[in-house]
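Could you have a look at this structure, given as structure tokens, before my questions?
Only one protein chain is missing from this complex, and each of the others stays in its spot.
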Amino acid sequence: MNLHEYAGETLKKIRAQKPLIHNITNYVVMNYTANALLACGASPVMAHAYNEVREMVGIANALVINIGTLEEEWIRSMIIAASEANKKGIPIILDPVGVGATNFRTTAALRILRAAKISVIRGNASEILALTDSHSQTKGVDSQHGVDEATDVALELSLRYNAVVAVTGATDVITDGNATIKVSNGHSLMSYVTGTGCTATALIGTFCAVESDYLKSAASALAYFGIAGELAAKEAIAPGSFMIALLDKLYSITPVELEQYAKFAI
Amino acid sequence: MNLHEYAGETLKKIRAQKPLIHNITNYVVMNYTANALLACGASPVMAHAYNEVREMVGIANALVINIGTLEEEWIRSMIIAASEANKKGIPIILDPVGVGATNFRTTAALRILRAAKISVIRGNASEILALTDSHSQTKGVDSQHGVDEATDVALELSLRYNAVVAVTGATDVITDGNATIKVSNGHSLMSYVTGTGCTATALIGTFCAVESDYLKSAASALAYFGIAGELAAKEAIAPGSFMIALLDKLYSITPVELEQYAKFAI
Partner (left out) sequence: MNLHEYAGETLKKIRAQKPLIHNITNYVVMNYTANALLACGASPVMAHAYNEVREMVGIANALVINIGTLEEEWIRSMIIAASEANKKGIPIILDPVGVGATNFRTTAALRILRAAKISVIRGNASEILALTDSHSQTKGVDSQHGVDEATDVALELSLRYNAVVAVTGATDVITDGNATIKVSNGHSLMSYVTGTGCTATALIGTFCAVESDYLKSAASALAYFGIAGELAAKEAIAPGSFMIALLDKLYSITPVELEQYAKFAI
């Protein structure tokens, strides 16, 4: 089965199995993320209290951790949930939002990476760079670096944490430290919708929930999301209507279309 | 005045009186809930700090409590607010989101139910079942049980807490332990929009805020919301554009249309 077929089959599985995706994520994107996961065919749940995350992981098929709008208490919950996810053997996807912008976020991301085995780390080039070199400074949550520039860093981070690393940008680079896949789907309007990065991360969690080749699942999820962006941009030329069309496309894209439109390079 | 007329008259009252609905609800749905209440004609306010909920209840016409994305501190505020609402005599609507999924949520819902007299409890069949039999396990926030299966449980719960119980699904069942109303409005796309259950609960709060027959008000609110879903589905065939059309319809439905399209069975 080639990568295109893998992507299509995985989307088919998601819609058949409706995996439960447990998100501990930021306030800004909770609503959009939940809607994106529903549109994809998954079943999202958001829960962050330290006294319930262990049980919630217990019924989940993947755990998505996102450190936007972070506070101390949440890190505690993230680590409890991540430990439980490791114990149970479900994938954990980490989105180190804004890492490098503040010491608090950088430290939090590193604490989580040390406390549990993370399956996939997804960030923009600045964030991935900040995780590798903690002296780097990010401008808020936006990326200032090209994806090409970040490929080496992704490889280094991947080897350091034995995790799949996905650097998203005009071209997405996904590596497990050994093989590398590039995905060139997507549309520039996606950067005008808040939380598209966070949504990409949650979709990676969904694809990893039903198929355990995390490198291929991450690449498939990013192709799927990018294609949704391309199709949405055919109907909408400004960010408000685009973000709604994007949800529509996540719902309407068929496994066959995903196979057909995915732009992978290995 | 029959139930259809009651529904229309109540919607008319909402638009004339613009009742203030105090929501202590979850992060995922706050924005959508507020927009739905505005579209209906109500005036929403979200406030959860223990040191202001009593005062906020003091100016509110209904209190909506929703335990999604719960944490310990919020339960304290919910109980303070609920006690004040009881003292003041305004209706309290409880949405036990995801109850049964974790012990924390089940315990929280039961604590609230014991601390105050709740007017209406709205949940899907799994949630209502979990409240009646605390050994039942929910898969996240989705329902695995049919509504018919849950009618007996709704009756039992209604009698136990002397509350109106609304079980929503393809057909909604609303009972006060004595009379039972079924509502068969709605559309399958509603389950692809996060927080439609929570929105239904907040709309029940709005209808109960202006008319005190809580059984009829809850049924009217669910018919109104279901009709909005039916009309939205005529304009949108995927969840993103559907969720926007749903807000539009909540705004544009007239009292006469509500009377005309409501599908009640007694």
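Read from first to last, the chains carry the letters A and B; within each, the first residue is number 1.
What we mean here is this: a residue touches a chain if its C-beta (ideal position, glycine included) is under 8 Å from a C-beta of that chain, and two chains touch if they have at least 3 such contacts.
Just so we're clear, the structure is a prediction, and the values are computed from it rather than from any experiment.
One chain is left out of this view; which of A:28, A:59 or A:110 touches it in the full complex?
Among A:28, A:59 or A:110, only A:28 touches the chain that is not shown.
In the whole complex, not just what's shown, which of B:59, B:170, B:237 or B:265 touches the removed chain?
Touches the omitted chain: B:59.
Have a look at B:7, B:221 or B:247 and name the one touching the chain we're not showing.
B:247
For chain B, enumerate the residues touching the unshown chain of the complex.
20, 27, 30-31, 34-35, 38-39, 43-49, 51-52, 55-56, 59-60, 243-249, 251-252
Need a quick check: the contact residues on chain A for the chain that isn't drawn.
Residues of chain A in touch with the missing chain: 26-29, 31-32, 68-72, 98, 101-105, 137, 139-142, 191-195, 238-241, 243-244.
As a convention for this text, only the chains that are shown with their structure count from here on.
Degrees of rotation, nearest 5, to put the Cα trace of chain A on chain B?
Rounded to 5 degrees, the superposing rotation is 120 degrees.
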